[in-house]
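Here you go, one structure.
Up next is subunit A:
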Amino acid sequence: GGNTGSDEATTDTAAGGSEVLSVVAAYSSAIEEPWDGVIHEALQELADAGEITYKYIDKIGYASGAFERTLRQIAEEDKPAIIMGDSFGNEESARKVALDYPGIAFVMGSGGGPAEPNFSVFDNWIHEPAYVSGVLAGSLTKTNILGIVGGIPVPEVNRIVNAFIAGAQSVNPNIQAKVNFINSWFDPAAAKEAALSQISAGADILFAERAGVIEAAAEKGLLVFGNQMDQKAISPEFVVTSNVWNMRPTVNYILDQVKAGSYTAQDLKDFSMVAKGGATLAEINTGVTGGVPADVVAKAQAVMDSIKSGVFRVDVNEGIPAGSVTK
Partner candidate 1 sequence: MNSHEGVGATHGGTAPSIFLRGISKAFGETIALSDVSLDLRAGEVHALLGENGAGKTTLMKILYGLTQPDTGLIEADGVQLTINSPRDARAAGIGMVTQHFSLVKNMTVVENIALASASTFSLDLGVVRKEIKAASERFGLEVSPDAVISTLPVALQQRVEILKALMSGCSYLILDEPTAVLGPQDIDSLLDVIKRLRSESGIGVVLISHKMAEIEQVADRVSVLRRGKVVSSSSVSGISTQELIGLMMGTDEVAVAQRRTSKQLVGNPILALNGVGVNIEMGGLSEVSLDVHPGEIVGIAGVSGNGQAELVRVLSGTLAIDKGSIVVEGNTLGKNSPQSLMRAGVGMLGEDRHASAVHALQVMENLVLDCIDSFATRFQLKQKEILQHCESAIAQFEIKTTPKQALGTLSGGNMQKVLLARLFSRKPKVAIISQPTRGLDVMATRYVRSLIMKASTEGTAVLLVSEDLDEVLEIADRVAVMYRGAVIGIVDGSTATRETIGQLMAGITK
Partner candidate 2 sequence: MIEVTQEIIGASLRIATPLALAALGELVTEKSGVLNLGVEGIMYGSAFVGIATAAQTGSLTTGLIAALVTGAAAGLIFAFLTVTLGVNQHVAGLGLTLFMISFSNSANRIMFTADGGQVSVDPWRPFNFGGPIFSQYWITYATFLIIVPLTWWLMRRSGLGLKIRAVGENPEAADVAGINVTKTRYTAILIGSLYMAAGGAFITLAFVGSFTINIINGRGWVALALVIFGRWKIGRLLAGAALFSLVNAGQLQLRLLPSFSDVPFEILLALPYLAVIVGLAVSGRNVPYPGAYLKPYKRH
């Protein structure tokens, strides 16, 4: 279990200084789902390092007000300094509860804006590394056809997929992207089948927004890009790189703010972007089958640098990608 720190330890929320803050996370989905998994991992690391106490509850779902109930119970019984989680699909209730507990910092993954006094929002803004992945993919493809399998076309998925396509087309205008959605966060068999259909339609490079796609690439001996976490371990011969979301900058910032007593509601978007280290591209795996030419690596590096330095801004496009995208 994820039980760390002292069980019933509750921390005085108003206190500042260097003492250990308590964080409770409430995830609508399961921590096996990579989006929530990233947050969980960051908090777990901090807890393991003794910097926070951390409890979580996941798989709360969206039905019958379960999320609101859970938030209230956390606020009433655990009385943590910070409640983190994802309020997608539970937006109304999360905000309502936050209003009732102004002493607690509510830091929620959300598609909406922050709300005074204590409701901050964050999201995975990894469209920038996705764009760079696209640059790599666009340079590496021989058929000029890329295959992308997504879960559910929500904005955070769409902008990553669209950025990947845009990156590829920026180096290779002939790129044609084939996009399938499986309409589920988990169904690796369906995702793999979708990827295989793209391969048969000519795709020679895949983007694994969801689990199951890397497996398809490995089976067919094709290069593939991972998402959310560094997924090289699943298939070291074929995973070129991954668009990595890192929650540590967000969490660190919040911890500092709360400790300093200066926490306010805000949009934490920037902390999940490249500039602040919240989004990165995993180290490019030049050891993949067929290798990655040095000039391609350099090109990608250059794009990454210009993003980091703010010279280049990746467009955010949250529209649902069509099944077949050409420039």
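Behind the choice of candidates: all candidates are chains of the complex that A comes from, given by their letters.
Definition applied: a residue touches a chain if its C-beta (ideal position, glycine included) is under 8 Å from a C-beta of that chain, and two chains touch if they have at least 3 such contacts; residues count from 1.
Keep in mind the model is a prediction, meaning the values are calculated, not measured.
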**Request:** Quickly now, which of 1 or 2 touches subunit A in the complex? Give its number.
**Result:** 2
**Item:** Touching residues on subunit A, where the partner in the complex is candidate 2
**Value:** 1-2, 30-32, 37, 40-41, 44, 153, 178-190, 192-194, 196-198, 200-201, 211-212, 215, 219, 229, 234, 322-326
